[in-house]
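In this view, the complex is presented without one of its protein chains, the others remaining in place.
Should a chain be cited, it is by its letter among A and B, assigned in written order, with residues numbered from 1 in that chain.
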Amino acid sequence: MNFADLWKRSRTGVFAVAMALVVGILLLLVAGANPFEALGVIIDGSLGSTARFGDTLMVWAPLVLAAAGLLITFAAGLWNIGVEGQIVFGAIAASLVAREVSGPTWLIVTLALLAGFAGGGFWAFLAGLLRTYGKVNEIFGGLGLFFVAQALAVYLVLGPWKRPGVASTSGTEPFPRESWLPTLGSTRLSWVAVLVAVIAVLVVFYLLRGTRFGLRLKAVGKNMRSAFLLGIPTGRYMLAAFALGGGLAGLAGAVQATGFHHKLVPSISGGYGFLAILVAMLAGYAARWIAPIAFVFAMLAVGSTLLPLKLGLDSSVGGVLQGVLVLFTILAQGWQARRQNRSDGVAAGPPEPPIVPGEVG
Amino acid sequence: MGFELREIHKHFGAVRANDGVNLSVASGELHGLLGENGAGKSTLMKVLSGFHQKTSGEILVEGEPVELRTPADAMQHGIGMLHQDPLVFLPFTVLDNFIIGSPGPERVNRREAARELATLAERFGFNFDPDTPTRRLTVGERQQLEILRLLWLGARVLILDEPTTGISAPQRIKLFATLRELAADGMSVVFVSHKLEEVEELCERVTIIRAGAVVGERDLPCPAAELVELMFGGEVEVGERPIVGLGPPRLVVSGLGVQDRLASVEDFDLEVAEGEVIGLAGLEGSGQRIVLDALSGLRRAQTGTIQAGGRDLTKTGYRGYLAAGVQFLPAGRLEEGLVAGLTLTEHFVLAARSDSFRIDWDSAREEAGRDIVDHFIKGTPESTAESLSGGNQQRLLLAMLQDNLSVLLMEHPTRGLDIESAAWVWEQLLLRREDGTAIVFASADLDELLEYSDRILVFFNGSVLAEVNARTSSVDELGHLIGGKVSR
Partner (left out) sequence: MEATLASILAASTPLIFIVIGETITEKAGVINLSLDGTVLLSAMVGFAGAYESGSVIVGFAAAALVSALAALLVAYSSIALRLNQVAVGFVLFQLTGEMSAFLGDPYVRVPGPTVTYRPIPLLEDIPFVGKVFFQHDLVVYGSIVLIFVTYWFMFRTRRGLKLQAVGERPEAAHSRGVPVNRLRYLYAAGGGALVGMGGAAYSLGAKIGWSEGHTTGLGWIALAIVIFGGWHPYRAAFGVYLFGALQFSAIKLQDVFPDLTQVLGTLPFPIMIFTLVLVYSDQVRSLTDRYPALRGILGSDPPSAIGTRFDVD
């Protein structure tokens, strides 16, 4: 490959990164901060020490899990915006195990992770049922279920699972030590969480790439009618995509509950579900890019928590940069497609999903 | 009001939908525009009504050259078009449909509009409740509403694109009466149709279009055979074909009743023997597609039974039919068959009836490579389906069929294909037939029907008008039957 080709293939990405940097620098200048100093703080804050690196990986793990799950639903042409709710419900299920089951750590942790997978899968399956049988678009069904799961978490925290004496939104009583995900040394880094995330992304990569299931799922996502005519039971495949994708999101919830907070808190999902959608978009819906992109996102998230302390900046800088990066990436795809003689445009994302509830076939 | 089209070209990318069309229609003339589906009639009329921008050429209205960039421009010059599927807003009321797009003060005066609608409707003997949602109107009534609206806006040229599709016989008679009345008032009417009989019934003059160009213009009446010949090309010589010994019945259909929004078929019987080829002829929408849908399990039959290969499939779903060796290739190759965005290799893997979980991509690619060569597909294992030409897409679809099919159903097997691809498609189909597959195909190509079928069922208005022996029939006879005329 010569340089011209390389440039042609990567210029969209280069352009997006450049635009994100320009906008980011401008915003920081507006806020009266030195951009390079800020970048330094972010890098130092996320990679500067073993502990910080561990923190970054603890954000990375649930992000990768949720994003990996989203790849499955995106492959089937579904906008699983209810992923946040699946994380929450997975966390609730895992918390139940962590609170109620006693025994050796390996047993509780295994059961809690399984419960998280089952819980998230179940919650997504409900959205799938609403979509396939109730004709409710998965975006709104999923969002609705997210709010329900969120309310359930709050209810549990303030009600049945409240700390003895005081009900506080700061969470339930911490789980017994035996049900915490084992960590490395004195860091907060749980090798189990990282391992589960790595396995998840590998499984999804393999599933979408090397199996008949994944191929059929892609066919359903790209052209449901043709897929059906080819003999694929499209409804069942969509439900399976929901269950699997939701299951991985539920694992993210289980990791959050048993590996990070060690209790159930109302904001247990940490917004990682929504963030994972951005990760999946930026990865071009390809499994091989999930891990690195999630790592950059995790760095931005963790590193910018130091900004208020060091530079008096708000920690949302990381979030702004993430958003700008994704926005310009898909806009750049649109501009490029338009320039290429307006031939049939490449839509950002899976084929346009029907948005209208009820018009869903 | 008269108009003239000079050397109209309309290209969509590489496709030349109109290739230098000339057409002139005088004031008060009822002019037919006749041609097969895909001949370029609708495109031409959309150019005239401002819906499409012409690639080149000239449009004159009353002798003056005009530029029609939008439908609004066309309407300004008095040109209104009634589309095949009337462009009404289904959830809106009749009255709102009537009003939208009309000039007038910002505040809508519904009472006055209702009065004008009533007056116009009365003149033509139509009857509307202005407050009914348009969804509840029949297709014929939607057309009537659109015609009234166009008249209200001052149309002096009225274009009707296949207006008789989906309307009842009494509605058609009423429509024709209305059009005659309008022409008598000086309106130029262009009646676009592929239905010979209706053009003969209504029009004074007819222009025949084939493959995007005018192939003839005639005053009516004129011998039908002449028009058919112009529409479909020269009379065909039906060649000798091998007589295949017909075996026991593969497909037995009795008393089938099935319907959709536009067409309805009742009491359909059919028996197809092993190795037999049945052609389904008829105007588009006469019931062939819904019969094919029912025979493939895509559409649930309301009455009757369907047996294939000795098994009763009546209550089975689509996948049950597939398992029984009944497969259907619809006409929409990229809509109902292939998956845009997937590669040829992926298509072959999807089509393989294997249940192994893992895909061995190396051997799949190798196999795809072989299939590609075997089926003369111009593409690589890595090409995506949409990057193939129409002919190669059809080759791919044929290559993806199961090996031992009991019954093969097809819709327009060679539509839009070049001659070479079409010939290859039939070569393949005849090979399958020798293996005993029973073939049922719908086509609008009379040559194709006559050349390859054993028997031809001619559909008219949702029922089988006649069954003819393809060996002894002719384009002329078929053309008449398709138009609904039983005897010569």
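Points to keep in mind about this one:
Everything that follows uses one rule, which is that contacts are C-beta pairs under 8 Å (C-beta built on N, C-alpha and C of every residue); 3 or more make two chains touch, one makes a residue touch a chain.
None of these values were measured; they are calculated from a predicted model.
Which of B:Met1, B:Ala26, B:Leu60 or B:Val108 touches the hidden chain is settled by the complete complex: it is B:Val108. When the missing chain is restored to the complex, the residue among A:Phe15, A:Trp191, A:Phe274 or A:Trp289 that touches it is A:Phe274.
From the options B:Val15, B:Leu87 or B:Ala184, the residue with contact to the unseen chain in the full assembly is B:Leu87.
Contact with the chain that does not appear here is found for just one residue of A:Val154, A:Val203 or A:Val296, A:Val154.
When you scan B:Ile100, B:Ala184 or B:Leu431 for touch with the missing chain, the hit is B:Ile100.
Contact residues of subunit A toward the unshown chain are 27, 30-31, 79, 81, 130, 134-136, 139-141, 143-145, 147-148, 150-152, 154-155, 158-160, 167, 266, 274-275, 277-278, 281, 313-317, 319-320, 322-324, 326-327, 330-331, 333-335, 337-338, 345, 347-349, 352-359. On the side of subunit B, the interface with the absent chain consists of residues 49, 51-53, 70-72, 75, 81, 83, 87-92, 96, 99-101, 104-108, 132-133, 136, using the contact rule stated above.
Note that only the chains that are shown with their structure count from here on.
Separating the CA-averaged centres of subunit A and subunit B is a span of 47 Å. Subunit A meets subunit B in the complex at residues 210-213, 215-216, 218-219, 222-223, 225-233, 351.
Of all residues in subunit B, those touching subunit A in their complex are 298, 318-319, 322, 328, 330, 334-342, 346, 349-351, 354-359, 361, 400.
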